[in-house]
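What you see is the complex with one protein chain gone and the rest in place.
Showing subunit A:
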């Protein structure tokens, strides 16, 4: 069994800006799990650049999976890409190396000029999540597919943050990523304050 996922993301930046930003997308506030990034090969063929990049990431595994594969294993991610300056496309194909039996995720993204607005760019993302782990494979696929959705959203938001910092730096302080973390921070502080105020009342309400 393989779970297939297809989504489209929109970046309100030109195709050229997105292509420039793709090489600089790490680090960003949503990429704390990405530890290293390297280019392992690169060739230029006419108007195309073909690259191979390798990332190492920390990989959080669900509690019940830890017993099977151990904890805190770092995972290798390989990203092949083709930039075609004539066609104005960037195609990336990403897969994990190691732990594939536990879970294998392959993802293809095609970045092209938006049909809606020529100064925007869309990323058509297709992904395949599979696990061949005996007995728990299906549960893992469901877990993997669910996590893929939230990770894809975080990755898109992180990349958008990088594009903003490169091309609209004066808008960076209003970026949704910062705004949402500020809201979370404010909520956390409010909750802590409420807790500390409530604490002295607790002994009085407990039965004597």
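Worth pointing out:
Note that in this section a contact is a pair of C-beta atoms (placed from the backbone, for glycine too) under 8 Å apart; a residue touches a chain by one contact, two chains touch by 3 or more; residues count from 1.
Throughout what follows, contacts and distances are computed from a predicted model.
Chain not shown in the complex: UniProt lists it as "TP53-regulated inhibitor of apoptosis 1", one of "Exosome complex component RRP41 homolog", "TP53-regulated inhibitor of apoptosis 1", "RBR-type E3 ubiquitin transferase" or "Prefoldin subunit 6". Summary of contacts with the chain left out: across A:91, A:114 or A:132, the touching residue is A:91.
Shown as candidates are A:89, A:126 or A:157; the residue that touches the absent chain is A:126.
Counting the whole complex, the residues of subunit A in touch with the unshown chain are 2, 4, 6, 16, 19-20, 23-24, 26-27, 34-42, 44, 46-47, 49, 52, 54, 56, 76, 78, 80-82, 85, 91, 93, 95, 97-98, 106, 108, 126, 128.
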